[in-house]
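My questions all concern the structure below.
Partial view: only certain chains, each at its native spot in the assembly.
So that you can tell them apart, the chains are marked A and B in the order they are listed, and the count of residues begins at 1 in each.
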Amino acid sequence: MSQVLPSSIAAELFAGRADAIADAARDLALAGWTPATSSNFSMRIDAEHAAITISGRDKGKLGRDDIMLIDMQGKAVGTDARPSAETELHTQIYRRLPQMNVVLHTHSRTQSVASRLFAKEGVVLLEGWELQKAIAGETTHEAALAIPVFPNTQHMPELVAQVDAWLDSGKPLHAYLINGHGIYTWGRDMAETRRHLEALEFLLGCELDLRRLSA
Amino acid sequence: MSQVLPSSIAAELFAGRADAIADAARDLALAGWTPATSSNFSMRIDAEHAAITISGRDKGKLGRDDIMLIDMQGKAVGTDARPSAETELHTQIYRRLPQMNVVLHTHSRTQSVASRLFAKEGVVLLEGWELQKAIAGETTHEAALAIPVFPNTQHMPELVAQVDAWLDSGKPLHAYLINGHGIYTWGRDMAETRRHLEALEFLLGCELDLRRLSA
């Protein structure tokens, strides 16, 4: 399955993004956050296109050939490969948050368990942790950082509508959990996005530990 | 202890299966799922034969010479080596589920603890987790995935009878736990079987975490 690029996209640009995605995927797989071929990753190419992981591949062994081009409606461009089932959640971020260029979705045990535990409240409130400052724009541990938990569904448009509703409300959104599933987070570049993901995994883990200890 | 192959089995075929088993064993040992020389692994060779790990070897250091040939009654073929004590549980799967070609049995802390915790109910019901879809044939987090827990015994025919009874009842069976012991799972090829094992370890771990947090 070879990738044919539109003439407006330089081969080097696509290859660079594909390599960056594959590098991140290997690191995140090594951390155990992508069990059983779950998780998906993307980077914006331009206003109309993004590079995203092909569905079902082992995230610990990704190479350039496991990344494909999509348009902002989530349709494959210049390839017969099938993008991740949750592609629309990636393109939604690129369409609605133009300054964001990377979306990472992982599926760690901490993320999955936290999503189930906080599903009823519909949100995880992170407060009093110095590491909240690792999220771009957060400057103090004294503010509360809200991570919504949306109900899981096999029907993507329902999830898209939930995210749209949160964004439409004007509340800040740095990441969200899907119940029984995993986390989505994003950033302006790969380093910022990985810092966000690493900080959120850490903070969710701390919250679970505190619950266990305060019972 | 050298392995003599029947003329019907090509040396390359056996060597390929042995290498695949040894590769998987090293990865699973590295993950800590095969403590103290426990666990065993096999692959079907043909309708009458399978390759299986020799008893008592350190699973982190397996090579081609640690794999032996057995028939579908679990008897050694062309070697004086002793197969794993639980060989009959492997051949049972190959006899009863002809489309299955790989059986993995591991012994992680999560698997052992879950088996003790759910022994009374006799089953772990996995429900509401996106990762259930990693099991071949499962298409939604909304269905319940049942993993039976059978009582442990040093007498293999009792275990074989328990598995037979479940299969005879016509209920789907993707894996089972043995109380105080570990998990058995299988698949059509090594990649699918490892995906099943990875997903089940993850889901059992999530269930244990949820119990700890909901107490």
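Here, contacts are C-beta pairs under 8 Å (C-beta built on N, C-alpha and C of every residue); 3 or more make two chains touch, one makes a residue touch a chain.
From a predicted model like this one, the values you see are computed outputs, not experimental measurements.
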{"item": "Assembly copy number, counted for this structure file with 2 shown", "value": "4"}
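Here, only the chains that are shown with their structure count from here on.
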{"item": "Whole-Å separation of chain centres (CA-atom averages), chain A against chain B", "value": "33"}
{"item": "Chain B-facing residues of chain A, complex", "value": "35-38, 58, 107, 109, 112-113, 116-117, 152, 154, 178-182, 208, 211-212, 215"}
{"item": "Chain B - residues contacting chain A, complex", "value": "128-131, 134, 139-142, 191, 195-196, 198-199, 201-202, 205-206, 209-210, 212-215"}
